[in-house]
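There's a structure below that I have some questions on.
Note that one protein chain is taken out, while the other chains of the complex remain in position.
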Amino acid sequence: MNSILLMTLKRLSLGVITLFVVSLIIFSAVEILPGDLAQEVLGQTATPETIAAFRHELGLDKPAISRYVSWLTNMIQGDFGHSLANGRAISDLLSDRFSNTLFVAAYAAIIAVPLALTLGILAALYRNSWFDRIANITTLSSISFPEFFVAYILILFLSVNNSFFPSLANISDSMPLSEQLYRTILPAITLTLVVVVHMMRMTRASIINVLASPYVEMARMKGMSPARVIVFHALPNALAPIINVIALNLAYLVVGVVVVEVVFVYPGLGQLLVDSVSKRDITVVQAASLIFAGTFILLNLIADILSILSNPRLLNPR
Amino acid sequence: MTICEENLTSETVKQDTQADSLLTIRGLKISALLDSGWGEIVHGVDLDLKAGEILGLIGESGAGKSSIGLAAMGFARNGCKLTEGEIKFDGIDLMQASEKQKQSLRGARIAYVAQSAAASFNPASSLIKQYCEAPIKHGLMSSESAEKEAIELYKKLNLPTPDLIGFRYPHQISGGQLQRAMTAMAMSCKPDLIIFDEPTTALDVTTQIEVLSAIRDIVREYKTAAIYITHDLAVVAQMADRIQVLKDGNTVEIADTKTMLSAPKEDYTKSLWAVRNINREAKQQSVEDDYILQLKNISASYGNGTQNVLHNININVKRGQTLAVVGESGSGKSTTARVLTGLLAAGEGEILFNNKALPLNYKKRDKETLRHVQMIYQMADTALNPKQTIGQIIGRPLDFYLGLKGEKKQARIKALLAQVDLDPDKYISRLPGELSGGQKQRVSIARALAAEPEFIICDEVTSALDQVVSEGILNLLDRLQKSLNITYLFITHDLSTVKAIADEVVVMLQGKVVEQEKTDVLFAPPYHEYTKKLLSSVPQMDPNWLDNLLKQRQQERNQS
Amino acid sequence: MNKTKTLNHANTLNKPIDRRRFLSGSLATGAAIGASSMMSTNLMAMPAKKGGTLRVGFTQGATSDSTDPATFNNDFMFTYAYGVFNNLTEIAPDGSLIPELALKWDATPDAKMWIFELRQGVSFHDGKELDANDVIASINHHRGEQSKSSAKPLLADITSIKALDKYTITIELAGGNADFPFIFSQYNLVIHPAKGESIDFTSMNGTGAYKVKQFEPGVRALYQRNENYWKEDRAHLDEIEIILISDPAARLNALTTGEVDLIDRPDLKTLHLLKRRKGLRVEQTTGTKHYTLPMLSDVAPYKDNNVRQALKYAIDRQEMVDKILKGYGTVGNDHPIAPSMRFFNNELKQREYDADKSRFYLKKAGLKKLDIQLNLAESAWGNDTVNGGVLFSETSAKAGINIEVVREPNDGYWSNVWLKKPFCASYWGGRPTADWMFTTAYADGVSWNESRWSHEKFNQLLVAARSELNQERRREMYFDMQRLVHDEGSTIIPMFGNYVLAMNDKVQHGQTASNWNLDGLRFMERWWIS
Partner (left out) sequence: MFTFLSSLRTAPLSAQFGILIICIYLIAMVFAPWIAPYGETEILGSAFEPWSSTYLLGTDSLGRDMFSRIIYGARNTVGIALATTILAFLVGGLLGIVAAVMGGIVDQLLSRTVDVLMAIPSLIFALLILTIVGTSTSSLILVIATLDSTRVFRLARSVAQTVVVMDYVEAARYRGEGLWWIIRYEVLPNISSPLIAEFGLRFCFVFLFISALSFLGLGTQPPLADWGSMVRDNATLITFGDITPLIPASAIALLTIAINFVVDWKLHNASGLKDE
């Protein structure tokens, strides 16, 4: 157990360094981007004088390094700062958006992970049967269509032609949970379709990968049913790669859903980030990127810890 | 001819013993999916087993003994299928039985003990859980009573701390203990038949004895019938009532153990017996202190000095001779080889090669030194790049060390292949995967020879091979040594190999050298205490050897 | 004061304003932009109904939107401005300028000195009463060194603003401008309560028809009727919810599933299908919005007017309108004045696609063929911008002009490409007056002169026309200017786009203004649902 704690600490400190480097990269990338907040907000209506005045007001006329350093010092003290564009406190702005993002990510994950595991196990169990093939083809098709397209098709069938679900995921905090779940069901299904295939294929592949191992043969020699062989003997030993892929996909659910947010008009963090990039609202971009990067790092860490926990060899040393 | 006769006899046996016959196999044919498609690997084998009887199935790899053993459970591995014949277990036709029916037999009435217990236990669950799985799922016992019985069996099998050991995970206990735990698991449902598939092959000689005796006792106590599959005659001699010899998917000979050992009928059987006795001409003794290699006060450790594995080792190797390093697994003999090559840099000490100190790390050695000290690995499978042809594998050192190119290189490759008794034109463009284990090991030798070295380290080069094949390899090495005056450092756990090839022997235990002695001196009394234990553990052909040995050890224990 | 001559006064002084008067209202000297053409069906002058909630799906809006009127730059903020606040002046649906918070205004004959009289008894949502201080602070917010306002150039001519009393202010200009009061109808120039020298824009406290109930930039806004609104027969709806739906398909879906009642900028490609749906309708307004392809006139080969002419003849305008605007627009004639505007030059011959003429001009420029790049992004012409470029390149190829269409990232288009690349795409929402339009984008040296076009005679005419009070002479001057831009200008203006809205049948309104989208951006206080 101590070694896990040690690893966690080591990885967390590495994560902090990673975050620092990420913030540097993002900052410089936004700096290199043509135009700045003043130009982007004023857009076509900008004149050199108004831009200069705007820049001065925002402190954008100071050198980049001093701006970065002051951002960093505030950041270390836990102060995310304020949006350059409209002065809103970033912590408020982000906490809303991020909780929305997490909500729909969790929603999709709760559907997708068990579904992927079940399908993967069934596909491994009935490998090369018609079930395997159909599951394979349908899930593959679902990732070969662009996300927005999957979303449109779902909307067409479940919303336009039959009004089962709303096409806008327009939620607010005041709604009861059931209402929120109802309104976000289409984005959740879309995301499920997007991530389920990768997890399912990995489940199937890594189970099949251990099917040739002697302990699986042993289980069959003990007269265990095929289902029990797969669930109790193959699966526990195939978990590590599956966990890793699940983590990657969960990270995607949190980080990579901009398109789905746009299509369902769901106010998540992704859309905020894209918006802020286009407006060069650097403080918001920084904060949102760090949250995403942090999520990614944490999920990977959790996956690694779980992989260790799933492996008695590492959990119970000799 | 003989096979027909055998068939006739077993036919009559069957009629005699209809009442207590547990398993009959008739005309069994098994096909396997080979690279070229389906091919028959077992060509109509018969087998009979009475209740409570132990049958030894013996043969070299490829004889089909494992496939037949599994067929006794109505089971065919991935890529195999039972094509023809009849398998009757207690009146149930396993060829016709449904999967469900077979499932209900397996584990409950027919059990299986696999070669490698370490690989065959599910690493993700505790021993006792796996023990209880079969009795519970077959509806024979509650989990409490299964657990109670497990502990009982663990006790009978002489496992340490039987109350607790079951709650440990497979990786936490040693190989010998695991093999006994697996036997216990096979016994969990008190089956009528257990199939032992080379259960001690992967074990050291000293642990092998414990496992053998444990298996034998328990089988006898429960009067369980067993099929004992092995390639080791001495082992089967201790276990079986009757022996069936197989070769290339056919039965060669069936007889009861005593008859088979004393009067084998078939030439093939005789040849198997003969392998056990290698005799080698004694070499001329070289000049007393012409040492080609000396290890002085070597200590080494893994993992940044946390695990000390070698303690102050001193070994001297004379030019043109063979020095064998023997010991059980974990004794540090392979580490010694790695330190010598510099792949593991020794923490302390000195390596002298031709009286010159070598850098401890191979990266600091020059090409010429590297060329002169070559290494042959235990597993030819992993030592040869599966994606390179034999020609490429052997050609690389020629090119790399000696700068040979084009025609000259090809000619040298062919010469080397001929030197290791492989047909050059046939093998030069093949991939390692298309070769048998012995052939691969020959390629490894050719690769080492290609560098024209003075010194070759042989790390357990024969331990993965059948006896007949390894005999061939040993003879080859011996011949090469004589013609090329190469010095060998021979690492092995097999004392018969040592006897066959070594001029001098180093015995190692727990990272220390126990003794270094000339071979004939070592194998003659008086023995060093540990050496004696090692020597006595080597199975002998005598069917009573195990009983005698155990008796003897018991007495010694009582005395002390 | 007595020197001032009434230039511009509304006829509704001191009388309750009613809607019908706007519709039929006599135009004193009021400058009409021109009647909008409504092509939708059921447009009858039905009496407005009170109550209900209108839900609207909008395209434009961003999380970075600020309530600072200096930075309003999209529909979400524009409608916020007109819904929550009032201006001094308002452009009526018929295009005339009518009073809003200013009751009346006068100017000196040289149109340099202006006096505005404010409406009394108007109060902000928090109860505070409107006075001259608020107005001056609100205007000054967009002036001066420190101002970052996009309205700053409009007010650049102002030399001083003073309050004569609590309800009267005077404004002095550097040069005469007969159309000056039009400027105060601009969305930036909404009146906020003063806070010391400056204004308080964070509390979203206006005098307008709706109070802000919920306001989340980039996501949604919820407005509630201001029960004490000073205008009568306005602010019919109880609540208005504005949801930002930037994806065109999502917008369409929201409308067809009934999650919103009204959407802007519907995807033109599918409008014919949308119209077939029961209960939905499409409305279009011909306005002043036009699409431009500016060529930097100081960069080769565009320095040569022959090259510019060659390009102007190489574009098939009708096909452009048909395929890019799907018919929801009219062809342009290479000048920015819309047919509906006052002083539109109706004598100018419409330029047609003519490959031979194009080749002729090319030859005249000494060129056999021409290889150029056209840089575009969807920010310029909407979703089909790039297709527009492709269409142009196909027709121009027949005239020997090889156009390589380069798709630029949307993001950064206005700062990176526009005004920088020699040939790119742009658009103008239009300005209510010809002077305003020309001054903004065609006058010599102004920062939005997107083709860096400089024409001596044009510039002289522009200044002269601004203070010319004789309507006939003024008309001639603007006609000449249009001709100059048409023949020698460095901007191709292939088409004028209609403002298109799609809505369900519940949504009702009277005559709609054409100066901006969404009934002059004032749909919030003007529209109702049945």
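Letters A, B and C mark the chains as written, and numbering starts fresh at 1 in each.
To be clear about the criterion, a residue touches a chain if its C-beta (ideal position, glycine included) is under 8 Å from a C-beta of that chain, and two chains touch if they have at least 3 such contacts.
Fair warning: this is a prediction, and the values are worked out from it, not measured in the lab.
Considering the whole complex, the hidden chain is in touch with A, B, C.
Contact with the omitted chain, checked across B:G166, B:P397, B:P424 or B:G472, is made by B:P397.
Contact with the chain not shown here comes from a single listed residue; of C:N253, C:T292 or C:S426, that residue is C:N253.
Checked against the full complex, the one of B:L94, B:M239 or B:L384 touching the unshown chain is B:L384. Listed residues C:V386, C:A443, C:A465 or C:L484: the one in touch with the omitted chain is C:V386.
Where chain A meets the missing chain, the touching residues are 14, 17-19, 21-22, 25-26, 29-30, 32-34, 127-128, 133, 136-137, 140-141, 143-149, 152-153, 155-156, 160-161, 198, 205, 208-209, 211-212, 255-256, 258-259, 262, 270, 273-274, 277, 289, 292-293, 296-297. Mapped onto chain B, contacts with the missing chain fall at residues 33, 37, 78-79, 341-343, 362, 367, 370, 375, 377, 379, 382-388, 396-397, 400-401, 447, 451. Touching the omitted chain from chain C are residues 248-249, 252-253, 256, 267, 269-270, 273-274, 322-323, 326, 377-378, 384, 386-387, 389-391, 393-394, 405-412.
The definition used in the following text is that only the chains that are shown with their structure count from here on.
Computed from the mean C-alpha positions, the centre of chain A lies at a distance of 50 Å from the centre of chain B.
Averaged C-alpha coordinates put the centre of chain A at 41 Å from the centre of chain C. The set of chain A residues that touch two or more partner chains is empty. Of all residues in chain B, none touches 2 or more other chains.
Within the complex formed with chain C, the chain A residues making contact are 33-35, 37-51, 53-54, 56-57, 83-87, 93, 148, 152, 155, 159-160, 163, 166-168, 170, 262-265, 267, 271-272, 275-279, 281, 284.
Touching chain B in their complex are the following residues of chain A: 211-215, 217-225, 228, 232-233, 236-237, 310-313, 316, 318. The touching residues of chain C, when paired with chain A in their complex, are 62-68, 70-71, 73, 145-150, 152-153, 216-220, 243-247, 249-250, 253-254, 256-260, 410-412, 414-416, 418, 426, 447-448.
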